[in-house]
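Have a look at this one before I ask anything.
All protein chains of the complex are present and in place, except for one that has been dropped.
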Amino acid sequence: MNPFHYTRASDVADAVRQIAADPSARFIAGGTNLIDLMKEDVERPSRLIDISRLPLKSVEETAVGGLRIGALVPNSDLAYHPLVAERYPMLASAILAGASAQLRNMASTGGNLLQRTRCYYFYDVATPCNKRAPGSGCSAIDGLNRMHAILGTSEACIATHPSDMCVALAALDATVHVAGPAAARAIAFTDFHRLPEDAPQRDTNLQPDEIVTAIELPPRGFAANYTYLKIRDRLSYAFALVSVAAALELEGGTIKDARLALGGVAHKPWRDPMAEAALRGQPAGEVAFSRAADLMLGDAKGFAHNAFKIDLARRAVLRALAQAAAGTPQSQSDKQIR
Amino acid sequence: MTNYIGTATSRVDGRAKVTGAAKYAGEYNTAGLAHASVVTSTIAKGRIARIDANAALSIAGVIDVLTHQNRPRMASVDDAYTDDTAPEGSPFRPLYDDRIRFSGQPVALVLAEEPEVARFAASLVRVEYDEEAHVTDIHRQRDATFALEPGADPFGPPKPRGATEPALAAAEVRHRGEYFVPIEHHNPMEPYATTVIFEHDGKLNVYDKTQGVQNVQRYLCRVLEMAPDKVRVMSPFVGGAFGSGLRPQYQVVLATLAALALKRSVRLVLTRQQMYVLGYRPAMIQEVDLGAKSGGILDVIAHEAVTVTSQYEDFHRQETAWSGLLYDCANAKYRHKLARLDLSTPCDMRAPSAATAVYALECAMDELAVALKLDPLDLRLKCHSDRDQNADRPYSSKNLRDCYRQGAQSFGWDKRNPEPRSMRDGAELIGWGTASGVWEALQVPIAVRIVLTANGHAEVSCATSDIGTGTYTIMAQVVADMLGLPLDNVTIKLGDSTLPQSPVEGGSWIAASVSNGIVTTADAIRRELLRLAKQMPNSPLADAAPTEVALVDGRLVSVRDASRAVPLAETMRHSGVDRIGEEKSTNFEDDGSHAHNTHSAVFAEVKVDEQLGVIRVTRVISAVAAGRILNPKTARSQIIGGVVWGIGMALHEETLIDHKFGRIMNANIAEYHVPVNADVRNIEVIFVDEPDATINQLGIKGLGEIGIVGVAAAIANAIYHATGKRVRDLPISLDKLWR
Partner (left out) sequence: MVETDNAAGPGVRPLEKIPMSLTVNGVERRLNIAPWTSLLDLLRDHLDLTGTKKGCDHGQCGACSVLLDGRRIIACLTLAVMQDGASVTTIEGLATDGALHPLQQAFIDHDAFQCGYCTPGQICSAAGLIAEGRAKSADEIRELMSGNICRCGAYPNIVAAIQHAMGQP
């Protein structure tokens, strides 16, 4: 870890001022990802601006009946928040599928969005990686890529975004509120993370001098028919090979509305409007689910060690939609898949 | 009368461990401690062209940067580096020269006043290399291997028996399969660490993470050319090792080298990533060829293995020999080849050779049972062997049949539908699989000192280690029984090179060795007490022979007439001694007439989600025959631990190497998966009776390894039974079920 200056932000405006003044500074809140990366010399900030004491820790109902979640609400507090558990159980489930109890107690909501990929090469400064050292090349494309992306990849990068929480937030049509030197702005969740294209060093569309202040959830939480299904190489405390956030609004046996997002398959939580559209108006069943999975994975491209993910994702989508339709969401502690 | 042997007893070091009082190698804080951080190579093979440490040296708080160019003197002959457990070859010498032999090799050591400074400065050391072509892929080297000659050395393949080729050609039913186990890493929870305390007189007290303090002490003295009385090595607590601490690891050399260079105390704690070059279970390609008569008589076994070694040492164990040992079979042939790779040398890892070889054999036996249309348990019973056919001798004891019987009964094996995919629970397919396990019951020369004081307290010392196996506790139990004392009156000292001689702790040999060693020394104490007792006026034991007295409840008692007894304290007081000390060696002379082994029968239940391939190991029963069990409580834990390792081996563990870089890419415990709590459900351990009157006085065999052997095979066989899919390369990740 390199030496750095440590300062605390007194308020959001001060945080923005401080980061604007020092382009190589980083905000720190939970620290669970940034400190890890600093110990690996992947991140070498000149300054850490501690935002953990800013008053962004509340969960409040919005005027329209949604929820506004402060960027510093710890992941576990969010998962167990009564309003989240009641109205947005898919979000709660996704959070509880990730990391460990200790890490969830530390990690912040905003930090979860900004966590970086788990690509082996990104973490190992002895190897080329376009995300870490732009222009050095992607070692994963022809290397070890079991954990890597099958959708939205580029020749520069096939990394995945490792978050579980973000998959649910994408499915729920959340909005990210950010503050910066100019006016505060809101970013649709699906526009927050980027695809790698030719600039994989940029994970998100957040500007360097902006700070995430809150996540807003619209009123619809799909609390009746949802699931978060995570498939991984061991039964807990592992990153997803594939995960699925699935939510349905049913009328009788017909799908009135559907949300579907995949984790572990792309540089961002993967949503596909076509797949969701194909579900709407259809009877909730194998035929419609299969069509949605086909649409979602039609453009998927596998590499030497991860081609299985295409089939796995397809199967997981079918299963998740079946769980959602049946109202039998996956439990994160009972490892039998429902 | 105390009866601790055989009684479930809580760990005597338990309190120290649950309160945080137990100190491990990297936890000795002392004034003036310098902190070290290692710089490692980024290439797999070549030479160091240039090292620029100027940037590192310019950091405030950096004391020095040691490299092969400026380090203190080290020995220049291989013998100096050849420790007690070294394989044939030329052992690795850290910071010795400019040669790079594997990626992650230490190339510089930064010494600083604070650990954070050392680590930061290490990141500033610039190393340039002249790189050479490397190879790290066993599959690429498969044909460039060299064969070990059968019967040539104790770790080579045994000589063949019978006529394998004709037997294979004549077999009514034959199964031939290739099985693969990848490189696996021990990953003990405690990182490798050494704290060297530099004493005022120049002597070094070295706290090291090791399974053998005396092995390390002798090694350090040779490598750094120090007089034996200058170096003391200690490891009172070891945070797991599983074989990785059998050989002295490089951090102990570097820390000691640095202490000598700086003439001050030094600590070096390796990072988790750096530990991945300290040794590993070698990857193994195996071909098992079985021929049988249609009724289930095994006629022939041919077992061929290719295992990984480094370019500089020939590491191997008797991998293939287990096949010809486990079952009755007239014809057997073995072949073992080594593939040299540009990696560090492999090392022993829990049940080395047996964990991997028996996995292949036991999967092959399952496949043979399918081909024979026999219940896999029936096949094993039909093939049961009462003789070690490799060495052609009977076992001193072997109660594997009871393992099969009791394990099967407890598991409910008779309810198994033999048809694959025939049992299910909702969306999950249920599979039941079984496998046998075997390990050696070894014992090695050892010395034990006991000091008995007149207040009825005994201190027992031996240089062995307790790596979590429970050695402290079983030593206390045995001495308490032998001297007739309560457990609380016993103090155990171990993990110190100045204590009586002990070999490294490994191979499951310490429990048998040290407990019988205690018997020998306790016997000498008892004889001395009897001698003193006879001198007492009107001694009730005046005419008792040494074999006729026992120590019971603090008294020396005639075994023929319990009324004839003298209190121990009185005896010593009368003789004017306040302590009796004895140190005795026990050598375990073996006439070679019997084979000594432990055995197990493992039964596993898996549930596999039919659509997604997610595998859950829901139940494992391990029935073990391992002689007399000293402590059922810690013994059960040992076996449970072995089963958990077997689950990891079957489903999770795999070291991933990028062959382009020749570099391990998942050198951490987020991406190198070991089982977590959620992966482990019901594990039942059964110890079957296995009296053994000849192996040693107490009938002890040892348990460290047997728990893992066979587990991966039982799980793989259960997965086949559940899914109808036979996966022959580990780990069985869900994607392999669809290939």
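All chains are identified by letter, namely A and B, in their written order; residue positions are counted from 1 within each chain.
Please note the rule applied: a contact is a pair of C-beta atoms (placed from the backbone, for glycine too) under 8 Å apart; a residue touches a chain by one contact, two chains touch by 3 or more.
Predicted model, so just to flag it, every value in this text is computed and none were measured.
**Student:** Tell me which of B:I297, B:A427, B:M536 or B:V680 is the one touching the absent chain.
**Tutor:** Residue touching the absent chain, from the options given: B:V680.
**Student:** Among the options A:I19, A:L48 or A:L295, which residue touches the chain absent from this view?
**Tutor:** Final answer for the missing-chain contact: A:L48.
**Student:** Can you work out which residue in A:M106, A:A199 or A:A223 touches the chain that's missing from view?
**Tutor:** Of all options in A:M106, A:A199 or A:A223, contact with the hidden chain holds for A:M106.
**Student:** Which listed residue (A:S154, A:Q201, A:S236 or A:T254) would be found touching the missing chain in the intact complex?
**Tutor:** A:S236
**Student:** Consider the whole complex, including the chain that is not shown, and state which of B:N489, B:N668, B:N696 or B:T723 touches that chain.
**Tutor:** Going through B:N489, B:N668, B:N696 or B:T723 one by one, B:N668 is the residue touching the chain not shown.
**Student:** In terms of residues, what is the contact footprint of the unshown chain on subunit B?
**Tutor:** Counting over the whole complex, subunit B touches the hidden chain at residues 10-11, 13-24, 26-27, 29, 42-43, 54-56, 58-61, 114-117, 120, 123-124, 186-191, 237-242, 269, 271-272, 467-470, 633-634, 636-638, 640-645, 661, 668-670, 674-678, 680-683.
**Student:** At which residues does subunit A meet the chain that is not included here?
**Tutor:** Spelled out for subunit A, the touching residues are 1-6, 24, 28, 30-32, 35-36, 39-41, 44-46, 48, 50, 52, 80, 99-103, 105-106, 125-129, 133, 136, 235-237, 332-335.
What we mean here is this: only the chains that are shown with their structure count from here on.
**Student:** So how far apart, in whole Å, are subunit A and subunit B when each is placed at the average of its C-alpha atoms?
**Tutor:** About 41 Å, centre to centre.
**Student:** How about subunit B: which of its residues touch subunit A in the complex?
**Tutor:** 42, 116, 119-120, 123, 426-428, 607, 609, 611-614, 616, 651-652, 656, 658, 660-661, 663, 665-666, 668, 670-671, 673, 675-679, 733-735, 738
**Student:** In the complex formed with subunit B, which residues of subunit A make contact?
**Tutor:** 1-3, 41, 118, 120-121, 123-124, 126-127, 139, 142-144, 146-147, 231, 233-239, 241, 308, 311-312, 315-316, 318-319, 333, 335-338
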